[in-house]
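All protein chains but one are shown at their positions in the complex.
Chains: A and B, in written order; residue numbering restarts at 1 for each.
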Amino acid sequence: MRIRFEKRDYRSKRIAILVPIISLLVSFLLGAIVLGFSHANPLQTYGAMIKGAFGSQMKLQYTLVKAIPLLLCGLSVGIAFRLKFWNIGAEGQYVGGVIGITWVMQFWTFLPEALLLPVGIIVGVLTGALLGGIPGVLKAQWSVDETLTTLMMNYIIIGYAEYLYINAWKAPLGNMGTVPYPKVAWLPKIWGRVHAGIFFALALVVILWFVLYKTRWGFELNMIGKNQRAAQCQGVSIKKNIILAMLLSGAIAGLAGVIDSAAVTHQLTKGVDAGYGFTGIIIAWMSGLNPFVSIIISIIMAALETGTDALQMKLGLPSAMGEVLQGLILIPLLAGNIFIEYRVLFIRSHKELSV
Amino acid sequence: MSEFTTDETPVVRMVNITKHFPGVLANDQVDLTLHKGEVLALLGENGAGKSTLMNMLVGLYQPDSGEIYVKGSLADIKSPQDSMALGVGMIHQEFMLVGNMSVAENIVLGMKDLPFVPPMIEIRKKITDLSKRYGLQVHPDKIIQDLSVGEQQRVEILKLLYRGADILILDEPTAVLTPGEARDLNEILKKMLAEGKSAIFITHKMDEVMEFSHSVQVLRRGKSVSVCPTKSIKRVQDLANMMVGRDILFSLERGPYSPGEVRVEAQDLTVLPIGGGKPVLDNVSLTIQGGEILGIAGVAGNGQQQLTEALTGLLKVNSGKIFLNGKNMTNKTPLQIIKNGVSHIPADRGRMGVVGDMSVGDNLAMKKYRTNELSVHSVIKRGWVRKFAERLIEAFTIKTPNQDTSVKFLSGGNIQKTILAREIDSCGGILIAVYPSRGLDVGATEAVRQNLIKQRDKGNAVLLVSEELEELLMVADKIAVIFEGRIMDILDAKEATTEKLGMLMAGVEKEGV
Partner (left out) sequence: MNMVDFITKLLAATLAMGTSLTYATLGEVYTQKTGILNLGMEGIMLMGALAGFTTAFNTGNLFLAMLMAMFVGGLFSLLHAFLCITMRANQVPAGLAITIFGTGLANFLGERLGPASNNFNLTGMNLPSTFSNIAIPGLSNIPIFGALFNVSILTYGLYILIPFSWFFMYRTKHGMVVRAVGESPKTATALGISVSKIRYLYTTLGGVLAGLGGACLSLSFTPSWNQGMTGGKGWIVIALVIFSTWNPGRVVIGTLIFGGITSLQFSLQAAGLKMVIPSQFLGFSPYLITLIALAGMTIINQKKKGSFASPAALGTSFAIDDK
């Protein structure tokens, strides 16, 4: 018996919706196998994870706090991916945002205190945009491979941030980390740990949805992503749009960093490269680049992280289980997409059975 | 043509071959017989199932049902290697050569009985011997991408000969050749037939059938409709009717030729390739007036693509000037040129003409989404787009389940109609059409040609690039012949003949020279 794929003559919407859901289930199933092999009870583990993520008001808040930068990073990556520009540098752009706001908080003391936060946000966002723009220009102007440039830049930016918090900007006390931002410049909390950054993130979801699905520019990005050459023939400038999209992508990743540092960490210090940028890749891909769907996915991903943090404390299981599950989600998702446009044929000699 | 005997067992017999593709019955109980020393022309429109049938003979596809006999015995052909072992080899329409490998490497590539380290010296010698024997001049150490199309075809033939093929299948072998090169090919074929080899020749050109073949088999919509000796055919028109199943329009309705002001003017356009070398466009000058169709004739790859890309802003020229609708548009962006009234039907529909993963409606809106007709400020009005698309789908009879269907699920003809609809609707005086009827069936081809003529009659300037001389002679008012990036001559379509154009396409300056 042979298995063959045959092209459908339409896109199956039903399967397009089912694929991410099934992927999630499959990844938990595969994760259970991994857990079983490493002498842990999968049911108990998953139970502990869910409890750890949503078990109490405080835990829910903690998960939401994580979901905010994740959502923003997912949106950031999603814009670039729309153009098939593989920006895996959201991590670096995020750190760039933190560097930007920290710079303002540290050295722009001439500003009235009330202006520190807004100016800090702007500078952080611009830093992110600049760092996204560099690989954008390199790609648009000379087609330098963006996966590598964005990735190399991660190492450079994170290394530079390390230099700042260990060396140049280190607070006089302690052995790493900058002086905390002045309290007046902190992003206010609105519900327990949950801070006002959530408004930024949700507003951005609506704005991006509108821009991407309703405007001329969104239409152009869609064309470029799906057929660059045809878009060019229709008069759409590829170079300009790649650069613009990367500036925007970098700016949003920068915003994620700005918000998390203004609301949670209040300084530039070790752990600033928390991996939000990388998780953003998964969020973008799983949400099918749809901003609204990104909300749900980023909460799931945040829950995976807070849930696995709890694992370590409760069951002594490595927190890397979160990464394992994240990786596992992507694999059935990628494999499953084929069923949207193809059907499977099981061929026995000459008889064909379609399923 | 030399004679062959039919009393021997046929070298190929295909019996009752049926093949389905999703939604298409590509071959429906087709029989085919080829004798030793025979050239069989397989005639049919695009999509009639000729290539599919031959791809099954060489093992690229497997038939759903039916049997294939080669040299008298039942053959189970699962891959091209199986067919090669039986002496059956095919030259595909698109050459199957690896561009960055040498001629010799291409010739022996994938051969099963090759030793781990192929003895290149022996291989080269054998290739040289074969080239001498059949008059196929080509150096075994040359890299494929440095060869001309004609030379590449010789490599393809050598590849089959080297592997000992004695049944050759040629899929539209003359499509890429000048008339002169086509005659050379005929000579080579004759030499091979004299040695007892046989050939199947896929074509949709009637004159080639008459010139090259012993017998002709006509396929129509997957069915074999007729097999007969070529000699028995009295009129070419009969063949055409068999192929299409109805009378072909041999002329199109058109208004009188009354050219207006100059709309397209190219002066001394020169484009140099990246990295240097011979110019791909060499001092090209031409003008097109409103109400006029200028045809560009030439063998593919002689600069047609660069010319149209330069005119549409997709390619920068190194020198020269372009005036469109009276404005200097030299090296302006595609957008500026579109806004100046230029519409473009690109050569490669799927890659350049449409965005396959977007809906029919969106594809129709791809020029006008940026105008106030479909959007306000920067926001696209979805309702307007729907009405607009609805109107075009009706006006151009685009067959689609609805306007939300992704374009890639439409047939080639309907994809082309989508492009035509968009480009003609947004046309501001200049229409550039590159191979607009390539790969379309007769109905769609007619629709395309009729639309081009309509634009001309409305007073627009039309540039038509085509590889089919009949199309140019039928549709164009003037025909420019391009060869190696130069315009050889511009003829009045009424005075042009296939022979004259053929000479120019081969680079022969003037008759008698």
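Heads up, the rule we're going with is that a residue touches a chain if its C-beta (ideal position, glycine included) is under 8 Å from a C-beta of that chain, and two chains touch if they have at least 3 such contacts.
Worth saying up front: this structure is predicted, and the values here are computed from it rather than measured.
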Contacting the left-out chain in the complete assembly, out of A:Ile15, A:Leu116, A:Ile282 or A:Ile300: A:Ile282
Per the touch definition above, residue among B:Leu25, B:Met111 or B:Val244 touching the missing chain: B:Met111
Omitted-chain contact residue, chosen from A:Ser12, A:Gln61 or A:Thr147: A:Thr147
Missing-chain contacts mapped onto subunit B: 21, 58-60, 79-82, 84, 90, 92, 94, 96-101, 105, 108-111, 114-118, 273-275
Touch list for subunit A against the chain that is not drawn: 5-7, 34, 38-39, 86, 88, 138, 142-145, 147-149, 151-153, 155-156, 158-160, 162-163, 166-167, 278, 281-282, 285, 316-318, 320-328, 330-331, 334-338, 342
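The rule is short, and it goes like this: only the chains that are shown with their structure count from here on.
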Distance between chain centroids, defined by C-alpha means - subunit A, subunit B (Å): 46
Subunit A partner contacts - residues on subunit B that touch it in the complex: 22-23, 64-65, 312, 314, 333-335, 337-339, 344, 346, 351-358, 362, 366-367, 369-370, 375, 378-380, 382, 401, 405-406, 409
Touching residues on subunit A, where the partner in the complex is subunit B: 6-11, 214-217, 219, 222-223, 226-227, 229-237, 350
